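Here the complex is missing a single protein chain, while all its other protein chains stay put.
The block that comes next holds chain A.
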């Protein structure tokens, strides 16, 4: 009897909270369909670059589905490799093929090697056996998957925790009435937002230091770039997470509803962050990645940690993150108008 009453009450609570209900039913579907798209992605066909003319090896590769691009000079080709227009560059030194792999993504490295093996088999039936020499522009053959995932996951974790904690603490300001009290003082709306950014910024700095240091020094994740840039990227990423969390907390009426943003805001970003090769995804899904802050954070992190790049390569990503933070901050200031117009 009492259990029946309990069950009824819980069902009624769900019916009243349509959002939670929708989340329980619909969010898993969204996440699962995303996963199916990502994991059952088509086979990746690498882009291969050759200088001046195609070789028998590159022709064999083309037959196997690879896209072969011909460059006039070697510096041009190397530049294309560095820009990731091509995944590997094949040059001939005497008759021995030299394969230079870009190397920052282990899964692409593997598909290049597989392609090389297959095409070698085809070529060697007609010609004498020769062994290509493989080298890497970035990374190496023994680069582990974690070396690739590490930089992305650092960004993901920082974004995730800052988003949630900032969102919940701002939500609590609203629900406990302290926001109202704040707004009954002569504080300006932008001062509240900047105050939050400042306060959390200090904590974020410590968090970024700790996570980055732990990943690099303790977990031994590959790191060839400048640690200062890693900190800069993580701080900008967390500023974005903070301002977005604050903004979305306005659309949640309790902590539970704040948690419901995780599958909607965080999980899709993880999938589209570059953790898995994006080139095999449908184009519309790749485009969605362009509006996701973690995508830019992850891109910059990989540039610094695996490719050892400097400011000129990551500046665009950082400006975009900064732009995200500025837009979200402005929206926050505007959203506070709901509580006080001045």
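Keep this in mind: a residue touches a chain if its C-beta (ideal position, glycine included) is under 8 Å from a C-beta of that chain, and two chains touch if they have at least 3 such contacts; residues count from 1.
In this text, contacts and distances are computed from a predicted model.
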| item | value |
| --- | --- |
| Complex member absent from the view - protein name from UniProt, among "RNA polymerase sigma-70 factor, ECF subfamily", "Urease accessory protein UreF", "ABC-2 type transport system ATP-binding protein" or "Membrane bound FAD containing D-sorbitol dehydrogenase" | "ABC-2 type transport system ATP-binding protein" |
| Option from A:13, A:52, A:73 or A:176 whose C-beta touches the chain left out | A:176 |
| Contact partner of the left-out chain, one of A:36, A:56, A:83 or A:184 | A:184 |
| Where the unshown chain meets chain A, residue by residue | 176-178, 180-188, 339-342 |
